[in-house]
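One protein chain omitted, others in place.
Labels A, B and C are assigned to the chains in the order they are written; within every chain, residues are numbered from 1.
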Amino acid sequence: MNKIENGTMVDFTYKNTKMKGVLVSSSEGNLNIKLMSGYNLLVPENSITDIKPLKTIAQTGGFEEKDLIFEHGPKKVAFIGTGGTIASRVDYITGAVKPVLNPGFLRESVANLSKFTLDISLLEPVLSENITPNDWILFAKTVKDKLSKNHGAVILHGTDTMSYTASALSFMFQNLSGPVVMIGSQRSSDRPSSDAFLNLEAGLEFAASNFGEVGIAMHQNTSDNAVALHRGVRARKMHSSRRDAFRSIGGNPIGKYENGSVTISHEARALSDETVLLDKLETSVALIYFHPGLTAEDLAAVTEKKRATVIMGTGLGHTGTRLYPVIRDIVGRGDHVLMTTQCLFGSVNMNVYSTGRELLKLGVIPLSNMLPEVAMIKSMHVLANYPDGEFSKVMLSNLRGETVDREFLGEVP
Amino acid sequence: MNKIENGTMVDFTYKNTKMKGVLVSSSEGNLNIKLMSGYNLLVPENSITDIKPLKTIAQTGGFEEKDLIFEHGPKKVAFIGTGGTIASRVDYITGAVKPVLNPGFLRESVANLSKFTLDISLLEPVLSENITPNDWILFAKTVKDKLSKNHGAVILHGTDTMSYTASALSFMFQNLSGPVVMIGSQRSSDRPSSDAFLNLEAGLEFAASNFGEVGIAMHQNTSDNAVALHRGVRARKMHSSRRDAFRSIGGNPIGKYENGSVTISHEARALSDETVLLDKLETSVALIYFHPGLTAEDLAAVTEKKRATVIMGTGLGHTGTRLYPVIRDIVGRGDHVLMTTQCLFGSVNMNVYSTGRELLKLGVIPLSNMLPEVAMIKSMHVLANYPDGEFSKVMLSNLRGETVDREFLGEVP
Amino acid sequence: MSSRVMIGLEIHIQLAGKKLFCDCTTESAIETVNGKVIERRLIATTGESGKYDPAAVYEKSRSRSFNYSVTDNSCLLEADEEPPHSVNSDVLKKAISTALSLNCQVVDRVAYMRKIVIDGSNTSGFQRTAIVGFNGYVETSRGKVGISSLCLEEDSCRKLEEHNGIVSYSLDRLGVPLMEIATDPDIVDEEHAVETAEIIGKKLLLAGWARKAPDAIRQDVNFSMGHGRVEIKGVPKLSTIKAAIAYEKERQTWLAELSPILKGTNWGRLKFQDVSHLFRNTKSKVIASNLKAGMNVYGTVLPGLAGYLKGEKYRMGIELADVAKLFGSGGIMHSDELPGYGVEDEIKGLVELLKPGKGDGFTIIVSTHKVIGLIQDAMIARLKKLEELDLPETRVVTEEGTTHYLRPLPGGERMYPETDVPSIAVEEALLEAARKISPKSEEELLAQLVSEFGISKQDASVILSTTQLETFQNYNLILGDSKLATRVILQAIPEMENKTGRPISIPDLIPVLEEAGRRKWDRQILERAMDLYFVEHMPLGDLIRSDEMKPIGGNELKSMIILLHNEAPVNPKNIIPRIRSRTSRPFSPAEALALVKEILG
Partner (left out) sequence: MSSRVMIGLEIHIQLAGKKLFCDCTTESAIETVNGKVIERRLIATTGESGKYDPAAVYEKSRSRSFNYSVTDNSCLLEADEEPPHSVNSDVLKKAISTALSLNCQVVDRVAYMRKIVIDGSNTSGFQRTAIVGFNGYVETSRGKVGISSLCLEEDSCRKLEEHNGIVSYSLDRLGVPLMEIATDPDIVDEEHAVETAEIIGKKLLLAGWARKAPDAIRQDVNFSMGHGRVEIKGVPKLSTIKAAIAYEKERQTWLAELSPILKGTNWGRLKFQDVSHLFRNTKSKVIASNLKAGMNVYGTVLPGLAGYLKGEKYRMGIELADVAKLFGSGGIMHSDELPGYGVEDEIKGLVELLKPGKGDGFTIIVSTHKVIGLIQDAMIARLKKLEELDLPETRVVTEEGTTHYLRPLPGGERMYPETDVPSIAVEEALLEAARKISPKSEEELLAQLVSEFGISKQDASVILSTTQLETFQNYNLILGDSKLATRVILQAIPEMENKTGRPISIPDLIPVLEEAGRRKWDRQILERAMDLYFVEHMPLGDLIRSDEMKPIGGNELKSMIILLHNEAPVNPKNIIPRIRSRTSRPFSPAEALALVKEILG
């Protein structure tokens, strides 16, 4: 019985019932058999009898090629797969989701594909939660290479850490000759209801338009009728599962795709003549979530070897006084402490309360309304690419729109 | 010249100009003098001449008493000051904000005061960012004591960590004989535009109504026309400065004050006959913000001595595989790892992706849509008050409404 | 042609309580929440063998978009904005229990699948379904009928309307637990089908698990008589089953007769052309108004179909009209029914233009330039299928029992595992729990209600026939008083619904009953409380603290009894009603009796 290979059609008896199906897999003592009715049955190996192999069913062919040009229309867009739900296909027998991409599938499901010629490049897929700064460098180099041959680029990416990658790429690219648009999906593309289709449609249009930033293109709301383009350094995933999880924090998206057409805000950066990549990152940066239970020892333990420490403080940028000695030590040894707010919305302002003023005196750098995650990544970028003496000055200057100068009064914070 | 005391009216010459004013203070070589026009002048000590003391001005009397009954109307409400912007009064000379409370001030500014008799108790003021679990225990004991003599209680608290305190009190009170309403303000009460006045007005009404929970009463929107009552274990400060910074995450507030009247949702817990306080907390709990730069060493360093570690994972509750060995170690030695989402909105669901399933296999406890900070505090509570063998079971059961069973489709995540 | 008739049933029963994968209730009180509507599209993707499912391809060719009204009994899951929560263990237990009572084998692990459905009736684009039991049977008067499977699945959205290619659905029904019981094709005729449906249906209704709603039970009928399986969807009533089977039998019989006659017809001659100019002054109001709205009239010959479109036996006209209707057209008007419908003067022109040959019929249709090509292709395809007697398809039934073409049968391609829901091991404990609640026969239940709960046979039979057994059991548990529970169900609730003019929902009622149970309220107090709560909208917290609801006892009760005694002597028999006549506040009858004893010495 152990000899029957997965993918074999079998006859068997289970609970006195003769059945027929394809053996899909076996694990932990259960056989997974797809019946002729389409249902998968999970049966304990020891509860079936008379299993008989009939014939082997060919496995479904996936898409194997890694790089190709997928020519349809005049607009040249690089199409870079890194993994994530959007670049996945389901295996209809096991239900497993494989990180591959089938151009045929794109043709069937992306309405505006005929306008574009895709320069497809599938990187070794990596789950977005496993992405590290090294991956950002690889992505950035790929983008730079591809932008030399295409108008813009879309990057397919898992949503979990998409905003981190978008921030990193934003800082790494001092100038861009074409738009870089990250696309993800919150519902996998094997589902008829996937958000991937509209996001892809919009992402291609954004990548063919004229702005020189790294953006994130995701559903603007829960309906399939609009896609927002968020500035990479201002976007955050604000819901674990909704298709409109991404929001531009403290401001409006820089672009929108609706009714088949793209609008780009005049606040978006213009294209440059050439792409300039600063591909160094200093990774010894800590991100600390301050809370009433956080002790000085905790802070000391994590920040010991860090060049910079970004604190997610409370309110306008505060921490308990119990942390002051550690902060003093960090600053004293020449490393940096930066303040952001765990509220996520709104700015730190360390002049309002005495706690803030004291922290400023200790040398803490107040990062206005920069998002904590963005502050961490910007620190990585600045530490690696600027003289240390300029760290504070560069952190406080608005390099890529990572701070919002004017926050408007929206309906909700 | 050094002999002139603060509070003395002085004649002096500054830049060839004779002036008169009250010496307010001196620091870092500057004298701060309040001129007759009302302006404060900051003048370098060495740039003034001919300073002559005239007479001493009496300092303004603050409110000194710590405990008193402030009788106005039939509704008995305990009024507990712990510090924070709302319990502060400005010193109009220096501009410094002192954490005291003046009942006269309440009378002048809180419209509905005549309906209440306040049992006032001012605890040693502590800045909200300095609050630690020990303070929670003190607050809880005070509340328990006061509820035995009053219908309900309001607690004045700094907004920075108000939701932490609200969570802690929520768990510590297994049952409540009266409502416990926390009130803060985002604009200090010395300002004519302070949100304190309406929040106080609403807080008193809430404290006189019938529900048995710890709530947070803060502006519902940017106008002075409605105050929301948020469930303590579901509220989060979502903006560093807006008066409507507090939001009920993933659900609706449990109460509302508008046009002078209170409505309490039927979802609010009912009052109990007596107040039951479980006042023990185990503080060795870590809260970890996962991000692409977080290393296994970082995680190991902070969690080494912790009984429980709450991870703010990405998306549906993921971390990089690089952390698995550390997680395995923590669980292996009998401590606990819990998963929440850094998206803040939405639930973790660790069945959807392989990463989640693997973390579950490692023994990570998935906390649905419990907020990360709440999860941390609940861990403190559960570790101290339940047998260790029941930790996981109690963490997964909904003790105080800390998880939302049904999340509705709001306009924004 | 004389092949044996084979009939199978799929019986769908909605279970009441919470939905299958979330905490929403199966009942909805308001239609839409703040008028919130979600707009969505669905995209058919390739199945595992790289082929589309034919039903999916067909839906795709219709390119519709979907609007979903958000109801109070829907959450992020119904909006397809979060993964399913865990399986509702209560309904799983009931499904297993049902499977056992139908003599099924129960699976060792319940493994959910996604069944692709892209007509928009599921926001996800699929329906979650799992086999719970298989290979069972029921006894009927004509022998055993096999139960091939019992599945526990999500119900789909309720369709509200379709307009300009936009289909509107309500989310209220989406996710309601649906038991699907499929029989083997062992049923021999329409009477037998009705009997089988009745036997299975009653089992579930008596258990009291089904929703109390007109559409809580729906049947699909599988019918074949040698020309392939026809699936007739959504038969609501038992009488319709009968009519539908009879209709379908008749239809397939004349189609079989017609098939050799039609063989070899050149269907390519069916070619629509714009004939609008003939209708400028038409007397047909329908056509006139459609022309005014910018549509056109198209006409074509129907090769070889004269007399078969609407003859005594043959109804090819309906077959073609079914196709037209799927593409938004109102139907067709054909030569077998013309002149008629106000079309008379135009016929000469039509004949001149279309030039039907001998034996040819012709037809006109109102449609648009965009769609007419699709209709033409679909009609030709359908005629070819009918000519070949290639009859398998999904059909829909009208209230009168006539059936109409709906779409091709779905293929096997459309199912794959739902990985978001971990499979559930059916442990012995679960089986045991399921056995405990196993549905009983009507007689068994009546006897049990009377003996165990001491309620009258008449009340018991009303509770059973209104499928409120489970409700009764719940209320009895909460109140600890079976008579009071009966009264609440049979009198208090109907009265309250009468007063408020709206249904009293169970989740709304439960907190009141819980207070009643906890505080041992009697009938009067409980009914007064229900009045305050449902009619006067007093919040529960205020209600239980209100003076009216404050229990009277101790010295206060004693004083009252002494007062009553002074008016006229009290005794254990008269004391309770006499106190009741004085106050509507709750009191403990036991305490009152004790006090009477004390007073009387």
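By definition in this document, a residue touches a chain if its C-beta (ideal position, glycine included) is under 8 Å from a C-beta of that chain, and two chains touch if they have at least 3 such contacts.
Model, not experiment: these values are computed from the prediction.
Visitor: So there's a chain missing from this view; which of the remaining chains does it actually touch?
Guide: Over the full assembly, the chain not pictured touches A, B.
Visitor: Of the residues A:Asp119, A:Asp135, A:Asp160 or A:Glu407, which one touches the chain left out of the display?
Guide: A:Glu407
Visitor: In the whole complex, not just what's shown, which of A:Phe211, A:Phe246 or A:Phe391 touches the removed chain?
Guide: A:Phe211
Visitor: Looking beyond the chains shown, say which of B:Thr49, B:Asn134, B:Gln174 or B:Asn225 touches the absent one.
Guide: Looking across B:Thr49, B:Asn134, B:Gln174 or B:Asn225, the contact with the absent chain belongs to B:Asn225.
Visitor: Taking the entire complex into account, which one of B:Glu108, B:Glu124 or B:Glu267 touches the absent chain?
Guide: Within the whole complex, the residue contacting the unshown chain is B:Glu108.
Visitor: Contact with the hidden chain only, please: which chain A residues?
Guide: 210-211, 264, 266, 270-271, 316, 346-347, 349, 351-352, 405-409
Visitor: Could you list which residues of chain B touch the chain missing from the display?
Guide: 14-17, 30, 36-44, 47, 60-61, 90-97, 104-105, 108-109, 187, 189-194, 197-198, 222-225, 240-243
In this text, only the chains that are shown with their structure count from here on.
Visitor: Counting only residues that touch at least 2 other chains, which ones in chain A make the list?
Guide: Residues 222, 240-242 of chain A touch two or more partner chains.
Visitor: Hey, what residues on chain C touch two or more of the other chains?
Guide: 38, 76, 79, 81-83, 419 - these are the residues of chain C that touch more than one other chain.
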